[in-house]
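So the structure is just underneath, and the comments pick up after that.
Here the complex is missing one protein chain, while the rest keep their positions.
Per-chain residue numbering starts at 1, and chain names A, B and C are given in the order in which the chains are listed.
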Amino acid sequence: MKEEKVISSHYGEGGRLKKAADPLLVNSAYAHDCNDADILLSSLATANIAHLLVLLKGEIIPLSEGQKILKGLLKIKEYKQKEFVLDPANGDIYNNFDVTLRGLIGEISGWLHTGRPRREAVNVSFLLELRKQFLVTIEASNNMLKALIKKSEEHQHTLMPDFTYLHHAQPTSFSHYILTFAFVLKRDLERMIEAFQRINTSWGESGSVNGSSLPIDKKYFAKLLGYKNISIHTRDAMWQPDIPLETMGVHISTLMNLTRFSEELQIWSTEEFGYISLPDSLCRASVIMPQKKNPYPLTYFRGLTNSMTPKFSEYAAHGRIVSGNPDSRIFIYGDLLKNMKKFCGGMNLLEKVITEMEVNVEKLRNKITNSDAYATDLADFLIMTQEINYREAHHIIGKINREFIAKGRKLNSLDKTFLKKIIFNHTGKKIKINKKDLKKIFDPREVVMSRKSLGGANTDQVKKMIKTLKKASRNNNKFIKSEQKTLIEGDVFFTQEINKYL
Amino acid sequence: MKEEKVISSHYGEGGRLKKAADPLLVNSAYAHDCNDADILLSSLATANIAHLLVLLKGEIIPLSEGQKILKGLLKIKEYKQKEFVLDPANGDIYNNFDVTLRGLIGEISGWLHTGRPRREAVNVSFLLELRKQFLVTIEASNNMLKALIKKSEEHQHTLMPDFTYLHHAQPTSFSHYILTFAFVLKRDLERMIEAFQRINTSWGESGSVNGSSLPIDKKYFAKLLGYKNISIHTRDAMWQPDIPLETMGVHISTLMNLTRFSEELQIWSTEEFGYISLPDSLCRASVIMPQKKNPYPLTYFRGLTNSMTPKFSEYAAHGRIVSGNPDSRIFIYGDLLKNMKKFCGGMNLLEKVITEMEVNVEKLRNKITNSDAYATDLADFLIMTQEINYREAHHIIGKINREFIAKGRKLNSLDKTFLKKIIFNHTGKKIKINKKDLKKIFDPREVVMSRKSLGGANTDQVKKMIKTLKKASRNNNKFIKSEQKTLIEGDVFFTQEINKYL
Amino acid sequence: MKEEKVISSHYGEGGRLKKAADPLLVNSAYAHDCNDADILLSSLATANIAHLLVLLKGEIIPLSEGQKILKGLLKIKEYKQKEFVLDPANGDIYNNFDVTLRGLIGEISGWLHTGRPRREAVNVSFLLELRKQFLVTIEASNNMLKALIKKSEEHQHTLMPDFTYLHHAQPTSFSHYILTFAFVLKRDLERMIEAFQRINTSWGESGSVNGSSLPIDKKYFAKLLGYKNISIHTRDAMWQPDIPLETMGVHISTLMNLTRFSEELQIWSTEEFGYISLPDSLCRASVIMPQKKNPYPLTYFRGLTNSMTPKFSEYAAHGRIVSGNPDSRIFIYGDLLKNMKKFCGGMNLLEKVITEMEVNVEKLRNKITNSDAYATDLADFLIMTQEINYREAHHIIGKINREFIAKGRKLNSLDKTFLKKIIFNHTGKKIKINKKDLKKIFDPREVVMSRKSLGGANTDQVKKMIKTLKKASRNNNKFIKSEQKTLIEGDVFFTQEINKYL
Partner (left out) sequence: MKEEKVISSHYGEGGRLKKAADPLLVNSAYAHDCNDADILLSSLATANIAHLLVLLKGEIIPLSEGQKILKGLLKIKEYKQKEFVLDPANGDIYNNFDVTLRGLIGEISGWLHTGRPRREAVNVSFLLELRKQFLVTIEASNNMLKALIKKSEEHQHTLMPDFTYLHHAQPTSFSHYILTFAFVLKRDLERMIEAFQRINTSWGESGSVNGSSLPIDKKYFAKLLGYKNISIHTRDAMWQPDIPLETMGVHISTLMNLTRFSEELQIWSTEEFGYISLPDSLCRASVIMPQKKNPYPLTYFRGLTNSMTPKFSEYAAHGRIVSGNPDSRIFIYGDLLKNMKKFCGGMNLLEKVITEMEVNVEKLRNKITNSDAYATDLADFLIMTQEINYREAHHIIGKINREFIAKGRKLNSLDKTFLKKIIFNHTGKKIKINKKDLKKIFDPREVVMSRKSLGGANTDQVKKMIKTLKKASRNNNKFIKSEQKTLIEGDVFFTQEINKYL
């Protein structure tokens, strides 16, 4: 005769634990988990089915029970997020799933716990979701790369001052300027693809810290979920704090680069600069000031960057805990996936800003035309033709510039007679310079075209760079397509295997 | 007649700037730079020589002046760090170098400023130093990998409890346990090598933001300094905030993984655990408590990890500034290189702890022999042989365990009669189990050997994993050697080119 | 004849903005806001009513319209969170509130926007919620203080080893040990109360950055919401990034202190230490290992600390943005309030652990009885009675200890003959020591009682400290009660004023 007919729905209660969870535990830790990890529910259903198939293949659990469990799991897999009520009183999402399944099919659901710790179940769900979301990240980033290239192509003849310290540096083209950010993004995309290949590894069916004595089949499990690589060491597979860390790291790196540009766009959108303007549909009205049209996406992108930036350090803090603790699962998994979604939202938004912003070509040209930004070219001329060393040339031109400013003059109003006189006074040298030389030095287009060295602003150089970037972008596209295809093929095998038991 | 004979040693003073730097600027910003960037001095000499060779090859500056400058630079290159006095009154290290060179060879040193901004000079120095130091990092990490493998090999038969939440989980071997950290390190070494290949790129001779109109030769410069890759886009080459970010990221990741273990070792070194002890030469005496032998290296390693962890976020904050600003140069370059040195110091220290610590094999075996850690194996037995589902098995064994604890008994004191009775009471099932079965379940060696699934604790599995890791470690070694060789070959070419002008 | 009858529900559309918000803006920035700031909805209703009363009092808007708006607002105030559907397509929560009110009462709702920017409305809501939640924080922290005091009182005679580096230091009582954390908490409560007084300031009715030309009454507004202090400068009142920063700072400080203890409890709960055990209702079962009873609250508390720790830096990053930007509103307000709730959940949970954990008094006593932790007292004896300097005493005892360990002996097995001999060998001195002296040195109770200096482990000292702490805790209670009373009185006046217009 049985002593206890019913095992409590609170896993462990009545067994190892005399009592169910205290409400304070439910309302803090379990509530946190239910709220945070809800994003894993759908992939947990997938992970459970794959685990069940392994148990069935290994004949570890009875066939007829397995078949009933499979039906229950397939039903739950169809649930939409809202239908699946997570109740902290049941514990975390693993326990909630268990309660739901048990509610559907009864006690036999207990077989599903065989040979797999909670951590592994959640790990597998996390990695499935991470792989899916990471491909979205790569695609959004590659789209951004394309948008930068396209904008560069459109503005090959848009002259403007280059900036350092937000002050005018030298003449350049918008086309060359904007590629600054494309080249960093190209490297970030390389990092993403390298990281993706590391996260695209099956952690499942390790069994437990020391492995399993049951006939579970890691390779079959990996194949079911479309993995080519397997994480070998069972204890390593249980906790890989380096994986979310690297993932977050490359997201932050990408945000950092694009915020550099986005911040600049915000300044360029002021009345004082007036270099760009955003379409109305990407702005927000003020409530009190009727004239205002706030460049909200740029602010949002900056805030998003600042809100994600500390997460690398946070994840490292969760990850550095004595091995065998669940911190990363509780505090990283849901957080990372949600932030990756925000990342993609932010990237798509900024991409649209970059694509649709109006560049005030005329204002940019006017700014550079009448400017002090020719000082370097003037110095280069002196050293190349007049044997004046750079320190001296710098000194003389800097002084002229300072005195001009006091008189409200720009450097390009300099005439050859004055220049000759000044240089003679300083160096005792009689220099040779004609009007045409000076005109060339003070012509922004001439200056830009003179930057013929590798990677410079000269149009041909820019075209070559655009070609390089386009090739990179096409290769990234190929990678994305190929990985998407692999996932679809994986699904086919998974479905075939499920069908064997239906 | 010349108006001014002397150009101030404060670069720009008398030219663009009417006055020299305010003492408040000197004592804050410039003092910071001199104190922080001193680590770059030797490579700045190299960078300057390489730039000079480019100027000479392009016939941009007069040959005779160039030859004199070369001699001055070679003299400075021989300076030891202490000889080179950095005076904030002169500005940052670039300006201090300038003042030193001018002191040696006079006004002609002014030619060296030709065609190169301050940023580029410091960038090149930074990257030279970074490449050198990164190889040291990779070597230190690979040595750590070897130490972990070696310790694992030594303890293939050391049985112990595996832990989760610091509580006994299941029987394992020390050999399997310690490989947890080796597998993460293997991935971190992959990341390091990928990152190294990205940082191993010449940023030099970009000229300025928009490039250069002078006949400078990027490829020749790269060859002089032993670079195979060149950073193309000139404005990208000026600021690559992603490079120090990625470098710091992989260092933090590595520390995080090893701190997980180091923290555990600290706990294991307590009297209560007593699983390991450190040699005296790696401990520190208390000043007041004569009996104390503090495991200082473990504390230091933890603190080092905690002190470096926030730096990724910090570097991203410096890097996200509107492009064209010097923040990363001022606040990252020196800091990163100094932290990389600390990283290597910490790694070498921990490697020695791991290599030399005494593992209390007997205590570990005793702990696991008389333990509750066999509960999973008991449950596995019930589901595989008695058709009891896992939730039920878990419930029954958990309850037995709870009741045993109240009586001060360990689970492995369970006898078959009692087990049979309990199971009958709970399930109504009469199970079949003999003494031999139970003995096997409660034998740590049997349990460990039963973990035959891929990556489990079974000795053969562990041997295979050690083989995999050794191969990885050998490949890392090959990479290091090959890169070191490239550097040496680069030096040969550099010297040849210098000799052309002596 | 009117040109346009309908003003779009998208604020600004058709007016300053030609088009409504792009879906990419809606799905990223606005979705973020709706998801994050939902916690402010109820207090936004309050803020709106208070603003309306100011408009009515100043006769700024027509009375009859005002009365209708008031009815609408009171209706919305009754909504439960779930009833209030936030639709990102409408914008942020301010705009959603507007759409809801307009849906209820029509176009006249437009009067409510008078004289108040979006930022101010949200600021006021935030500060109302912050004040409420901060009192909960202070109460939870003061409850923790009481729990620590109580536990200390219970264990005045529980002897144990004190620890440094997790190694045995000197004999102490659990009573003294646990007060370590109470004294830090006392300081954190001081900080909380100071910070509370700064956040308890009305920011409302500033009007806009430069103030307002309308007859709005800041003091009346403050009184309506129960504020005694007013933030004067209108532009300061719009953005006070220091307020959330300080608030988060003191929460992190408190978590840091208690995690120090919580981490120790986790180690003490291991089988190896076995100093405490948690009640079953505060543990979680493993899914796979039936014997496990994981101290989940301690893990959760650590993770909570690690997840909140980087937020100070994050908030500072949002706050350091060029003034006049909305970053703190978008990324801090909701986040801070939600984290404060988590903080209180975690504190309550840990308080329960501390209150209910079972302290293994006997094991603690056994550990200290047979120990090396008497070395300091032995050294003190030598210097006080035998004129041996501390370095020498330390050296001799350290050496004895080292040799004893090699023989498996504890220091308290030392006999006087041996001691005399050793000291003679080392110093040439014949020391006087009798059996009774040695016995006292090696008796934990004697040692603890000898710590009579201020703040030491001696029972009388501990009693005095408990008295000090109890007084502090009572004063904190008084503060909480008094503030709660003020809030209630504020509500009475608020209701009276509302009733004037009903």
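As a convention for this text, a contact is a pair of C-beta atoms (placed from the backbone, for glycine too) under 8 Å apart; a residue touches a chain by one contact, two chains touch by 3 or more.
If you're wondering where the values come from, they're calculated on a predicted model, not measured in any experiment.
S.K.: For the chain that's not shown, point to the residue among B:84, B:220, B:296 or B:501 touching it.
M.R.: Of the candidates B:84, B:220, B:296 or B:501, B:296 is in touch with the missing chain.
S.K.: Which residue, A:376, A:427, A:450 or A:476, contacts the hidden chain when the whole complex is considered?
M.R.: Residue touching the chain left out of view: A:376.
S.K.: Which of these, C:71, C:235 or C:439, touches the one chain of the complex that we don't see?
M.R.: C:235
S.K.: What residue numbers in chain A mark contact with the hidden partner chain?
M.R.: 164-170, 266-267, 269-274, 285-295, 299, 310, 313, 317, 367, 372-376, 378-379, 393-398, 401, 411
S.K.: With the missing chain put back, which residues of chain B would touch it? List them for me.
M.R.: With respect to the unshown chain, the touching residues of chain B are 11-13, 15-22, 24-25, 27-29, 31-32, 91, 94, 113, 115-118, 121, 208, 279-293, 296-297, 299-300, 302-304, 306-307, 309-311, 313-314, 317-318, 321, 325-327, 330-331, 335, 342, 345-346, 348-349, 352.
Criterion: only the chains that are shown with their structure count from here on.
S.K.: From the mean C-alpha coordinate of chain A to that of chain C, what's the distance rounded to whole Å?
M.R.: Using C-alpha averages as centres, the distance is 32 Å.
S.K.: How many angstrom between the C-alpha centroids of chain C and chain B?
M.R.: That pair's centroid distance is 34 Å.
S.K.: At least two other chains touched by the same residue of chain C: list those residues.
M.R.: 285-293, 299, 310, 313, 317
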